[in-house]
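As structure tokens, the structure follows; a few thoughts come after it.
For this view, one protein chain was removed and the others were kept in their places.
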Amino acid sequence: MARVRGRLAQLGQGWGGLGLWWLLLAALALYPYTGVTHLTLFLGSQVFVLVTLASNWNLIGGMTGYVDFGHAVFFGIGAYVMGILVTKSPLLVSPEWGFLQALPVSGAAAAIFALLIGLPTLRLKGPYFSIAMLGTFVAMREIVRVLRPLTGGGVGLNLPPVLNRLGDYYLMLVLMGLVVSIMWWIRRSEFGQSLIAIREDEIGAEMRGINTTLHKILAFMIAAFFTGVVGGFWAWQNTFIDPDVVFIETRTVEMVMMSMLGGLGTVWGPPLGAVVIYVLQTVVWGRLFGIHLLALGILMVLLVLFLPEGILGTSGRGGGTSIVRLWGRIRKRSDP
Amino acid sequence: MDQVLQALVNGLLLGGFYAVMVLGFSVIWGVMGIINLAHGEYLMIGAYLGWGLFRYFGMDPFAALLLILPLMFLFGYVLQYVLINRIVERPHLMSLLITFGISIALANLFKILFTSDPRNVSVTYNGSVELLGITFPIVKSIIFGAALLCMLGLHLFLQRSRMGKSIRAAAQNRTAARIVGMDINRTYAVTAGICIAITAAAGAMLSPTQAIFPFMGPPLTLKAYTITALGGLGRIPGALMGGVVLGVTETMVSRFVPGIGTNLGVAISFVILVLILILRPQGLLGGLRPVDPEAE
Partner (left out) sequence: MKIKINELSAMSYRLGALNMRFIRMLVLVVLVALAGCSAIPTPEVREDVSSETSTEDGAAADVIRIGAAVSETGKYSREGRDTRQGYGTWLEWVNNEYGGIDVAGKRYQVELVMYDDEGDPDTVARLVEQLISEDRVDFLLGPYSSSLTQSASAISEKYDKIMVEGNGASESLFERGFRNLFAVLTPAGNYTQSALKMLAEQGAQSVVIAYEDTAFPTSVAEGAQRWAKAYGLEVLGVETYPRDVADVSGIMAKFKEVEPDIFVGGGHFNDAILFIRAAKELDFNPKAMVITVGPSNPKLVQEVGADAEYVIGPTQWEASMSYEDEYFGTAAEYAARYEAQWSEPPTYQAAESTATALALHLAIEAAGALDTNSVRNALRELDVVTFYGPINFDETGKNASKPMGAIQVQDGEILVVAPGHAAVSELRYPAPDWKDR
């Protein structure tokens, strides 16, 4: 058993894991040819959005160990840059394609904001950073409300309603594939090793000659860039944004939970966590009197108490993934 | 001049409430090194208790404090014993995540129980008294008085009682306190009980002045953090000072900025929070200590 688990872990880290991922992407790319409805495509793109968000959060929250309780601020900035560009800018070629032009700008704006806010806040250790980001998030929601000439204030912005579920599906598939592949790459690269070193012992990493500030800022900007792109995409496909639907705490909560459930700092954990939580939400507890967030909150408490490394986390003592160890502990306790 | 004076008085009254609202947050942080992200939810529970007792038993929210304090002490004691004590000595990340989880679970539990409809407590003696040309709102003045009483009570408890002394000892040095044979778990549970009771009492005091709804918590948690950062950790005069600074700032902005003043007043405390964290993470007066036990 132990050897099989070891192999599995190696496969995840190695080229095999990436190969499997690309196979899965190829299968997903062919899936619409089997004859699907728009609903299926829409559900697919929603799951891809969640996987992308969770992977991004994991880069800063999981690998670098800076728990970002306000990451949805980048989503919001992306969404608003998209909204402002497609409604107010004359530069775009056409409503159908202008959005593709605006998408990288959404990401870039989020990344620049990450640089500006990250330079001071990433100096803060541990909980100070978390709370600074939470404050940034809430402050940004109020600031967007006050900047009425640009953002439409609390009234929000209407985007041109050009819906293309098939295009959305492929766009998000590509983005998700790209983001997860980049995470895999980062995890293996020296850059990723440095991030992990920062998480484990920042002062030690500094003394070993790692420029911790540079690493943290870069990780933060990458995570913000793709979150901003997803925000821009969301604004486009929802066709309407206002401060309350865009800057919503739930989105950060979901990113944190998906990463935690799957395994903080792992490559494949956040995608797995995203899928599990989406299925739980829409199939299981979504039908039970709207208990989605209550269930997420309780799940978070239980995870901290019993499974802090998530399903695929391996950073603890002993071999194997943490869920296997948890099972072992339960068995040991039940027959003394 | 009269207008400025009036706004100053309103700000002071608000500041008194902020001070009592922040006490529990600041003491839990000072003693256990936990930043309690569920703080606003304890206020929310207190406010709902105040509303329930008023609505169904006709109890005045200030009289109801006598019932809410022991009830929420018990709640805090049990919560600490069952959940938080298990992670106090783990990395700070865990305590942040667990209190974040508790905050989401509580807010949504109350949403399911009471729907998200705002609730109100309308006391009959709402009104104002004019004194020296300045209008004093009656309810807010009572809150100010009750807040001062609560702070005095906590101060005496921490300084004079045996339990208060062991709480202070645990705050100063956990290991040493354990060596001399203190039951740290119990001390922590009592601390949490007292803090959560006072917080819920503050929530109940709040109930006659504003709407009560399940998601009122997070902004209050952030305000608590801002005030702690302004006034320092675990010190009662500091809490009062931080509360008054924030209260006066908010009132002045919403009173004198035309058009969007109230919006800015709401935003201002979050902006202050981010600015303080960036410029002086150790707090305006210093003394915010690191909460990571590994760093001690």
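Couple of notes before you dig in:
Order of writing sets the chain letters: A and B. Residues in each chain are counted from 1.
Everything below uses one rule, namely that a residue touches a chain if its C-beta (ideal position, glycine included) is under 8 Å from a C-beta of that chain, and two chains touch if they have at least 3 such contacts.
Every value quoted in this text rests on a predicted model; they were computed, and no experiment measured them.
Touch, as defined at the top, links the missing chain to these shown chains in the whole complex: A, B. Of the listed positions A:V155, A:I203 or A:L302, the one in contact with the omitted chain in the full complex is A:V155.
For the options B:S26, B:T228 or B:N263, the residue in contact with the chain missing from this view is B:N263. For chain B, the residues in touch with the chain missing from this view are 3, 6-7, 10, 112, 115-118, 120, 122, 124, 126-128, 130, 135, 137-140, 209-211, 213, 215-216, 251, 254-255, 258-263, 265-266.
Looking at chain A, the residues touching the absent chain are 18, 22, 29, 32-33, 35-39, 41-43, 46, 119, 123, 142, 145, 148, 153-156, 158, 161, 163, 165-166, 174, 181, 185, 188-191, 211, 213-214, 217, 237-240, 242, 244-245, 286, 289-290, 292.
Going forward, only the chains that are shown with their structure count from here on.
Each chain gets one centre point, the mean of its Cα atoms, and the points for chain A and chain B are 32 Å apart.
Interface of chain B with chain A (complex): residues 35, 37, 83, 86-87, 90, 92-94, 96-98, 100-109, 111-112, 218-219, 222, 225-226, 260, 263-264, 266-267, 270-271, 273-274, 277-279, 281, 290-292, 295. By the touch criterion given at the top, residues 65, 67, 69, 120-121, 123-128, 130-132, 134-136, 138-139, 142-143, 145-146, 249, 253, 256, 260, 289-291, 293-294, 296-301, 303-305, 308 of chain A touch chain B in their complex.
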